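Quick one: structure below, then a few questions.
A single protein chain has been omitted; all remaining protein chains appear in their positions.
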Amino acid sequence: MKLHEYQAKEIFACYGIPVPRGSVAATAGEARQAAADLGGQAVVKAQVHAGGRGKAGGIKVVRSPEEAEQTAREFLGQNLVTHQTDARGVPVNSVLVEELADIRRELYVALTIDRGFRGPVLLVSAAGGMDIEEVAATNPQDIHTEPIEPVLGLMPYQTRRLAARLNLEPAQARPAIQVLNALYRIFTENDCSLVEINPLIITGDDRVVALDAKLDLEDDSLFRHADLGELRDRSQEDALEAEAADQDIAYVNLEGSVGCLVNGAGLAMATLDVTNAAGAAPANFLDVGGGADEEKVASAVSIILSDPKVNRVLVNIFGGILRCDIAARGIVLAFERQGATLPLIVRMLGTNVVEGKEILQASSLNVTFADTLTEAAAAIRQAGG
Amino acid sequence: MKLHEYQAKEIFACYGIPVPRGSVAATAGEARQAAADLGGQAVVKAQVHAGGRGKAGGIKVVRSPEEAEQTAREFLGQNLVTHQTDARGVPVNSVLVEELADIRRELYVALTIDRGFRGPVLLVSAAGGMDIEEVAATNPQDIHTEPIEPVLGLMPYQTRRLAARLNLEPAQARPAIQVLNALYRIFTENDCSLVEINPLIITGDDRVVALDAKLDLEDDSLFRHADLGELRDRSQEDALEAEAADQDIAYVNLEGSVGCLVNGAGLAMATLDVTNAAGAAPANFLDVGGGADEEKVASAVSIILSDPKVNRVLVNIFGGILRCDIAARGIVLAFERQGATLPLIVRMLGTNVVEGKEILQASSLNVTFADTLTEAAAAIRQAGG
Amino acid sequence: MGILLNEESRILVQGITGREGSFHARAGMAYGTNVVAGVTPGRGGQLFEEQVPVFDSVAQAVAETAANVSLIFVPPPFAPDAIAEAADAGVPLIACITEGVPVQDMARIVRYIDHKPVRLIGPNCPGMINPGARCKVGIMPGDIHLPGRVGVVSRSGTLTYEAVAQLTHRGIGQSSCVGIGGDPIIGTSFVDILRLYEADPDTDLIVFIGEIGGTMEQEAAACIKAEISKPVCTLIVGATAPPGKRMGHAGAIITGDSARAEAKIAAMRDAGAHIIPTPADIGATAEAVLGEMG
Partner (left out) sequence: MGILLNEESRILVQGITGREGSFHARAGMAYGTNVVAGVTPGRGGQLFEEQVPVFDSVAQAVAETAANVSLIFVPPPFAPDAIAEAADAGVPLIACITEGVPVQDMARIVRYIDHKPVRLIGPNCPGMINPGARCKVGIMPGDIHLPGRVGVVSRSGTLTYEAVAQLTHRGIGQSSCVGIGGDPIIGTSFVDILRLYEADPDTDLIVFIGEIGGTMEQEAAACIKAEISKPVCTLIVGATAPPGKRMGHAGAIITGDSARAEAKIAAMRDAGAHIIPTPADIGATAEAVLGEMG
């Protein structure tokens, strides 16, 4: 789950990480007032769950409260399209109005889980303010990492080493190290999957300030952070993906026309590959999950059917935890509820497969059965006619 | 460093461990008021840094505010002698006045460091309210332990297991497990060397309450708990031992007449053994420590000389971190400051031993040198004559 | 013989009285698995299916039944505790099926286990099966398996079944099948399983199913190149997944070039693995390689 910059900065401030003075505004009037409170000059930042705001025009420096009001009016209610969003972009419902910063240096700092290390790693780079993935691709030696042993936590020798790699002067190293320690506490105490400051700036008077803030919470740990769960902003999410997520269905909206209902992430990806190999394009990735009941399967199918791009549906279920008869009932339920008549290609194997097929056969649905992935690919081509 | 029961209970309460209602009183009038606030009936508990208060008459049930006042008057300003104190006892400067408890069961719970496990262990017993060391000696099977891996912390399966060993009913297990979890947080977050509740009671209505509270802080970690360091009550400590501790000198007052100045705890114990084997009795254990300078050695000698039991002084210094010349200068300084003329047996070896002996020889002190422990033993006998 | 499981495996099911736990315990028993105990705190003393004793703790279950494999189905918030309890009780092999276990809990758990003679499979995995020993410790449908001499290893569940079904369809049996799980932090890696297959005298060929995301396939490729003498058939799925999108709980996040399918396929090809062109070709590729081996 993603937080907005202003929400992340509130958490940062609680942990003692310096952030610019400022306030969030939901209306142009509030933005005007916020800029006035800062003395007129300010930076107005669109609050969206997407990186690349700067290049996309979502961050503007203003020289007066009037200009702040005008800029907020331009931002609010519009969709911002960045290289991380799709073509529709994401809606701007609030802006953050902040004091201008006196930037001497821009650093990059982040914490995430490293699969290889099997624990958290701290990453820093002197190349702050840039696209860090590009830095990683082109100049990997400019990114410095410290794996953090959970039993020890972030140790002083590690933060000293990072400060040295960033060429920080002694007066800057101390506050920078405090930021790193606070960031680790934020990461662990809130079960984050990512905390990122880009840029972490050093000001002309050697203060260290988080100019931006990114904080992603690990979905699987939200059960113990009820307060943080309330910060979710559904307006920033793809409507279908959000609906799916509510039901614990992994769904990603894609560009094609073949709706895919699959159980298991790996098989779901394999299904995309098979669909593509068949010369068709999948409309979505969908993993209905292992513990799905009839209703959850029906919800998943409804999500697929509510996507206007979809002109045929491919079901690829390998019965394990999810039994084929349950899946079949859910599919029939959803098709009948919506009165859908789209062609349905069904490939089922595993637990209770016979019962599953019988249920589908007994229904009014336009079903083509496939026994293998090869047959399924042929059927997709056929149905796409 | 030890805390008083009432101080420990304040910390317990902060961590959500239920404690009896009550308040601490430094005067008989305050005790009267405290009992009145509780409705008259109360228990009055002498606040001293020593176990065995109950048997020693330091805990009394009172039936009225007047009786509370009377009891407090008897306690306050007196010394309480328990089996854990010496014959002088320790002064009672405050009493804790608490509501009477409805005791159904008495449990024992403690957390400490286990050297073998090299980490914290949680101990529980159904034999609460008793001398736990006696339980451990006579019925070790009645004490249940759970080692706690620092990387995991106290895990639910462990507290479930302890609750089962204590034969707790489900309604009691939940609050008891909450107490165990809180106790572990107290232990780790405050760098305790011991946290103990004896008894942890189960009330008639299945509440779990800490009737007593013992909390020892690890001295070596006090530097990061400045607030807790302020809770130190010097009145409870042996004056000489407290003075020594202030200077980071390990000193234990004993019963004999041979003052001992030694560097290193092991050699200091060996020196006690040698002194005893020589038929004499040491007046103290004293380890002046490795990093001692001249002034610290002088302080140590002054502590020895201020003990009226001492009629001769044995110095056993093996120069390492502490150089013999530094030790010699400190000894001379202290003797001369106090104008002491007691016989001094000096056994010195190691770094700068020649210079050390020269300094002592050049002084006005009544010195007998010994080269070996055997010679030192002989000199002790001689000087004791 | 196969790996991890054999005729001596005595299975304990943690969470046996829950919906999934009971379903799969029954399915395992129906397959022939020697389920000797169940654990559900507070349910000690019950009998599961009128034959399997249920205990309050893993330690009790191990003491009473000499269970030596634990299969975990408890809900995600309790899974780290269940794993630690099994490890503490001395269970040498643990499979945690539970999906959605907090990642930072797992970071601590794997370090705890590193100190102990314990192998953890998962979490968020389908488990493992040894068809020859009729021993199924997981959620895979047992009847698609056929005893034989091909070792299967995969990150995910249903894709493993797909691989097995294609093999069995062509009469190619399996020595063992293991799904190591798709979470960011798991107990046993591809490399661990590859080494076990290499050492297993009853495995002739390894079918390896990888995915986009992370670099575990590259590490496996390095291991194959350096240590594995047996032929490996490799499928990497996710080649057509769009970049920058998160594909379900498998944690298939395309983060950098090395996480992409092409990079993984290249590493595997360089390691001498036989590349399976599409997910539909698993059985055919294995059959062809076995044919070459004669």
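In order of appearance the chains are A, B and C, and numbering begins at 1 in each one.
Here is the rule we go by: contacts are C-beta pairs under 8 Å (C-beta built on N, C-alpha and C of every residue); 3 or more make two chains touch, one makes a residue touch a chain.
Fair warning: this is a prediction, and the values are worked out from it, not measured in the lab.
Within the complete assembly, B:Asp273 is the residue of B:Asp102, B:Glu169, B:Asp273 or B:Glu336 that touches the hidden chain. From the set A:Glu149, A:Asp293, A:Asp307 or A:Glu355, the residue in touch with the chain omitted from the display is A:Glu149, counting the whole complex. Summarising the interface, subunit B meets the missing chain with residues 84, 113, 115-116, 118-120, 133, 136-137, 149-151, 188, 191, 193, 218-221, 223-224, 250, 252, 254-255, 262-277, 282, 285, 287, 289-291, 317-321, 349-351, 372-374, 377.
Listed here are the subunit A residues that touch the chain not shown: 149, 151-152, 155-157, 160-161, 164, 170.
By definition in this document, only the chains that are shown with their structure count from here on.
Taking each chain's centre as the average of its CA atoms, subunit A and subunit B sit 55 Å apart.
Taking the mean of the C-alpha atoms as each chain's centre, subunit A and subunit C sit 28 Å apart.
Annotation for subunit C: residues 108, 111 touch two or more other chains. The multi-chain contact residues of subunit A, meaning those touching 2 or more other chains, are 150-151.
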